[in-house]
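Note that one protein chain is taken out, while the other chains of the complex remain in position.
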Amino acid sequence: MHVIIDLCVVPIGVGVSVSKYVAACQTILHKHNLAHTMHAYGTNIEGDWDTVMTAIKECHQTIHDMGAPRITTTIKLGTRTDRPQSMQDKIDSVNTKLSAD
Amino acid sequence: MHVIIDLCVVPIGVGVSVSKYVAACQTILHKHNLAHTMHAYGTNIEGDWDTVMTAIKECHQTIHDMGAPRITTTIKLGTRTDRPQSMQDKIDSVNTKLSAD
Amino acid sequence: MHVIIDLCVVPIGVGVSVSKYVAACQTILHKHNLAHTMHAYGTNIEGDWDTVMTAIKECHQTIHDMGAPRITTTIKLGTRTDRPQSMQDKIDSVNTKLSAD
Partner (left out) sequence: MHVIIDLCVVPIGVGVSVSKYVAACQTILHKHNLAHTMHAYGTNIEGDWDTVMTAIKECHQTIHDMGAPRITTTIKLGTRTDRPQSMQDKIDSVNTKLSAD
């Protein structure tokens, strides 16, 4: 099952700066060869359900190993069976509607 | 790794009423013996990471099989390594602060 | 416009325990006479759009005043025009489907 995810991992109890933990996550996504694009409030990820979920679990384990005692993560997750759709397809679909106006 | 999750599954393309799909999810959580409590905008779930994730995947597969062509799901997901914490512990912790006022 | 919301406020940079900040939010919701129910990963709130949003803004201001330098909040927010629906209606609707099986 193909999935498009938006992942936002927030380590708690390590102070106000969390970017090094987010960077560690990016490295894990890259290692799993998952297509991913970071934005200002999370990272879009696309791939096979099990691979994506394995990577997210590894993010939690790694961030705990880096010293964060607590993590709260927000995930948006989309699947569809009617047709294949990539992350870029979703963006193109809205842009087409915009330029049609 | 123990996880506390808030799960909100939204089938798209099946009209305005989604309760039968949410009910199917509840049945799957029950089958996996996962502690879970439904609220007005999702379901709290507690358990082993892999069991919880297996159940969520099964929710998506079942809802697609029921005829929903598209699903968007929102998940909040917490892990901690400093101490064990149940769903009830989290609620008790806030209530203690409230009654202390 | 009537809205049902799930609110989860996470102060960052104040250590691992966040319950006193969540308790302060509960007090603000109560002050605004908003129907609200806490669960293990947030609080369901129901009411007029503007009142709810005013209360959420006050939560952020209060938590910053309590010393949290950074806050990340997750909100799920539902509106509908086809029929009135309360928080309890949503739960009842799923439970009816469950007991029908």
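Going in written order, the chains are labelled A, B and C, and every chain counts its residues from 1.
We take it that a residue touches a chain if its C-beta (ideal position, glycine included) is under 8 Å from a C-beta of that chain, and two chains touch if they have at least 3 such contacts.
What you see is a predicted model, and the numbers here were worked out from it, not measured in a lab.
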item: Omitted chain's touching partners, listed by label; value: A, B, C
item: Positions on chain B where the hidden chain makes contact; value: 10, 12-13, 15-16, 18, 69-70, 72, 74
item: Interface with the undisplayed chain - residues on chain C; value: 1, 13, 49-50, 53, 57, 60-61, 64, 69-82
item: Residues belonging to chain A that touch the chain removed from view; value: 4-6, 8, 16-17, 19-20, 22-23, 26-27, 37-42, 44, 46, 74, 76, 78, 80, 82, 87-88, 90-91, 93-98, 101
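As a convention for this text, only the chains that are shown with their structure count from here on.
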item: Relative orientation of copies chain A and chain B, as a Cα rotation angle in degrees, nearest 5; value: 180
item: Chain A and chain C, separation of their C-alpha mean positions in angstrom; value: 25
item: Centre-to-centre distance between chain B and chain A (centres being mean Cα positions), rounded to whole Å; value: 19
item: Distance between chain centroids, defined by C-alpha means - chain B, chain C (Å); value: 17
item: Touching two or more other chains - residues of chain C; value: 16, 74
